[in-house]
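Quick one: structure below, then a few questions.
The complex appears here without one of its protein chains, the remainder shown in place.
Letters are used for the chains, namely A, B, C and D, taken in the order the chains are written, and counting of residues starts over at 1 for each.
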Amino acid sequence: MGAVEPLIARAQAAPAGDVLSIRGVARTFAGGTVALQATDLAVAENDFITILGPSGCGKSTLLRMVAGLDTPTSGAIELDGRPVAGPGADRGMVFQSYTLFPWLTVLQNVCFGLREKGLPLQQQLDIAHPFIARVGLKGFEHHYPKQLSGGMQQRTALARALANDPRILLMDEPFGALDHQTRELMQELLLGIWEAERKTVLFVTHDIDEAIFMGSRVVVMSARPGRIKCDIPVPLPHPRHYAMKTTPPFAELKATLMEEIRVEVQRAAGLV
Amino acid sequence: MGAVEPLIARAQAAPAGDVLSIRGVARTFAGGTVALQATDLAVAENDFITILGPSGCGKSTLLRMVAGLDTPTSGAIELDGRPVAGPGADRGMVFQSYTLFPWLTVLQNVCFGLREKGLPLQQQLDIAHPFIARVGLKGFEHHYPKQLSGGMQQRTALARALANDPRILLMDEPFGALDHQTRELMQELLLGIWEAERKTVLFVTHDIDEAIFMGSRVVVMSARPGRIKCDIPVPLPHPRHYAMKTTPPFAELKATLMEEIRVEVQRAAGLV
Amino acid sequence: QETKVAVGISGWTGFAPLTLAKEAGIFKKHGLDVSIKKIPQKDRHLAIASGDVQCAATTVETWVVWNANGVATTQIFQLDKSFGADGMVVKPAIAKIADLKGKTVAADAPGTAGYFGLAWMLKKNGLSVKDVKVVNMGPQPAANAMIAGTSDIDAAMTYEPYLSAVRAKPEAGKIIATTLDYPMVMDTFGCTPKFLQDNPKAAKALADSYFEAVDMIRKEPKKSYEIMGADVKQSAEAFENSAKYLRWQDREANQKFFAGEHGQFSKEAADLLLEIGVIKAIPDLSRLADTRFLK
Amino acid sequence: MKPLAPVSPRSRVVLGVSFFVLFFVVWAAVTFGGVVPKQFLADPLTMVKSGWTLLTDFGFARDIGMTVWRVVGGFLIAAVIAVPLGVLMGAYKGVEAFFEPFVSFARYLPASAFIPLLILWAGIGEAQKLSVIFIGSFFQLVLMIAVSVGNTRRDLVEAAYTLGSQDRGIVLRVLLPSSAPEIAETLRMVLGWAWTYVIVAELIGASSGIGHMITDSQALLATDNIIFGIIVIGLIGLVTDFAFKAFNRKLYPWAQLSR
Partner (left out) sequence: MKPLAPVSPRSRVVLGVSFFVLFFVVWAAVTFGGVVPKQFLADPLTMVKSGWTLLTDFGFARDIGMTVWRVVGGFLIAAVIAVPLGVLMGAYKGVEAFFEPFVSFARYLPASAFIPLLILWAGIGEAQKLSVIFIGSFFQLVLMIAVSVGNTRRDLVEAAYTLGSQDRGIVLRVLLPSSAPEIAETLRMVLGWAWTYVIVAELIGASSGIGHMITDSQALLATDNIIFGIIVIGLIGLVTDFAFKAFNRKLYPWAQLSR
């Protein structure tokens, strides 16, 4: 990987280079629940944006609208300048719940999107195999999801999303259901892939350590009705090593975010 | 709460004062899986022992044997010098999965053990109400579990276990299914109760922060077949405040444990 | 003190005087508390065996079947004789009974009058039930199937009023033979030997009531037909019409019948039943009837 | 139309009603139009009229009452024995091992085939009809209840043990309440099947009941009555089922039954 310049420089590039632009997006559900207040967010090429926020603040709603699985009540979402009209292969998503197709093997799962694109089988395999190797699942190609651990399933889901070569990768608490140690290993794996490929990523999490460790920018959302409260760049150099989590700059950033998020969590819980 | 002397002194008290003593306990399952190798552990009065270890190393198995829900293949478990023969109200347990009885309200759940003891209703209520208040669920007495959030359910489960006034409280990743922020609030709540009551606790977790923040001793277990790898006292004073998690002494302890546990996790994942 | 007795019959016109006797209070007058149960013929012996009914009405050869197959019963009087009320209907294409060889015939289950009638007619035409394909159907659905023009039935055994229904629809089929041509359907009334032994008076009362009901039909036809018709949801006229094809037997006719005809017919029927496999052995024919109660 | 995309409640109703309307229009067209002769299929109007006559003049309400009574009676007897047995089987694996193979074989025996035997054993009275319902529902009930009880969440049982419950407490205070909603659902489903059996029992040897009316009408080629009878059974089935469902939901507010 060699020396990687601090990402922060890129994130501040001209808006013209934005992959994704979210402008004044709000969402009110049928029952009257305001899940998201008018929100603006610009995601530049190669950004790894982590979104932190208390439960129910509209993080998933925001991601789903970007994916095209939900429609904003107002505002506009644009990908490369074109408005988002519905779901599509250009925005890959990894969910918190295990969403591998249980009737397909690991290999077939990774090929799913490619097959939908109409690629011939050989080409599908040529693309899928390197990704499977990349997430460390060589030898598991013909296993069914139920034969895999949670971590392996999420790695497959990652490979499946990446195989489609999306413009942006949307991840909604992808490691939320994993145990703490597996989670840390997954973070390193994803970070390694990102450092190599520089895919643009929007990553939702509850875990402050994770948000700092992974992100080039951390976006904190306020309690419901959600809105972006602050947008903090992470000035840690790449490649990052897990030991970084116990270094003073990390702890400092964590202390700041902890205070920010704590107020929101207490507000969400109705304690303030 | 006032000034609380560092707990570490108590933990090193004479073995005669041990509440629980585990000697040479091993467990081999029917299929031949050795879940736990001969293990020794002494738990003194007022200890808060946290157990860390990779997935599958036998933490739950150990706790279940102490609870009497499983039987050791060899070795002896004694509570106050009397061998454990089966489950009983003297060892309260809180599980990772939500184990409130869904057909009972919060109040009825908390009264469950008291009713099994044959206490008259009024006495049950007299005991239950303060515990419900203690875990912050006043006003939710007549809610059914499905009307509660995950955190509220685990708080009720805690109140239910405490209401029985057990000699020792066994907790198997009680906050494992909660989101990160709720989890931190629960940690503070439990710590507050412990600082006031000094109940003896055996607490299993995957989360290093949690293990340090909560415990007076952290026990690290090796990968399967499980065995105790190290037993580290936590020299942090009580009462502890959440901000402590970003202080240098904490970070130092965390770095040590991270190294210890990382090796085990990698061994468990077959990476070493 | 009225004697309780349960009687199993069907909606067959020939049994109607029993209904009349009950509805007009004749049974009650003779010290009987009769309850009438409508039970399909193929189930009636099961009801007797179960003890739910003590007496029943059915055709003469059926008693042979029941006795042969383990349901002990004794006939005590005759009810009616079919004069064209039972018969076989065939598709227009069938010219004579002998043409039925290899064809499909609808008839009630073995051990019923319909099945026996079929066997009887076939035998008289040189065939046996093995030569045709018998489909189990009650007389009503069988007739309906013919009228509806169901393509897969070539002939059916049925009785009045369904026979008349076919008569009214010549394009659907024709009546090729009735009991006028083959006089083999006659109904009698019988009870379990145990009942007769325990309640000889009641048995006599049953016979007397029946004859009184037949008398009543003669004396007050209008009222009688109305009562009997109501039981099968028919108007008095319609009922009278269907009664044209049978003769209710009074006391004298009964005495004559049991003097010789009954025994002779039972013998012939038993031989045929044995031949077609409905019974496995011929029962003691001398014990089929008890004529004490006809006096 | 997108897969799984919900339709508005309004169009739901409109669409659902339109099928019924279509159905009746076609029925009326073929019958009034004379495409199908009367004795094959009565027209809707005659059907309704005859149904009314049946109710007012021929005491059909009594027949309905009889049929309902039989189903409910037979079913209650089956339930009263099946629930305790099923619970015991679910709770105690030894008891289950003893009964299970026989019961799971017996449930394949068609109740209708027993009718000749039942007439012989129980006569032609109500006992026979109740027995048919009993045979038709008992084995299913026992088996499904045993499965429900046996599937009780193990962690709840273990939680109860750590709270000091003894074996008796486990059965009465955990297994039973925890499987109660599923047992109630089982009862509802099996009751639905019992309707089929009662009609069979009444088609063969009965002097009252909806099935008997249908047999009677068959003799008269009264397709109007037959169809009316069938629809009445369908309606009763529908209504009981809905009532039972609502009752279960009321009784077990804590359970997430069918959404």
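Going forward, a residue touches a chain if its C-beta (ideal position, glycine included) is under 8 Å from a C-beta of that chain, and two chains touch if they have at least 3 such contacts.
Predicted model only: the values in this text are computed from it and were never measured.
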item	value
Among shown chains, those touching the left-out chain	A, C, D
Touching residue (missing chain; options D:15, D:28, D:61 or D:251)	D:15
Of A:17, A:102 or A:139, the one touching the omitted chain in the full complex	A:102
Which of D:23, D:52 or D:247 contacts the chain that the document leaves out	D:23
Contact set of chain A toward the excluded chain (per top definition)	64, 67-69, 86-89, 91-93, 95, 97, 99, 101-104, 112-113, 116-117, 144-146, 157, 160-161, 164, 170
Chain C residues that touch the omitted chain in the full complex	42-43, 45-46, 49, 65, 69-71, 104, 106, 109-112, 133-137, 141, 144-145, 148, 150-153, 278-280
Positions on chain D where the hidden chain makes contact	1-7, 11-12, 15-20, 23, 39-41, 91-95, 97-102, 104-106, 108-117, 120-121, 136, 150, 152, 154, 157, 167, 170-171, 175, 192-193, 195-197, 199-200, 203-204, 210-211, 214-215, 217-218, 221, 223, 226-227, 229-231, 233-238, 241
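Here is the rule we go by: only the chains that are shown with their structure count from here on.
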item	value
Chain closest to the assembly centre - both centres taken as Cα means	D
Chain of greatest Cα-centre distance to chain A	C
Centre-of-Cα separation between chain D and chain A, whole angstrom	51
Centroid distance [mean C-alpha coordinates] between chain C and chain A, Å	86
Set of chain B residues in contact with two or more other chains	none
Sites on chain C at which at least two other chains make contact	none
Chain-level touch network, classified as line, ring, star, complete or other	line
Full enumeration of touching chain pairs	A-B, B-D, C-D
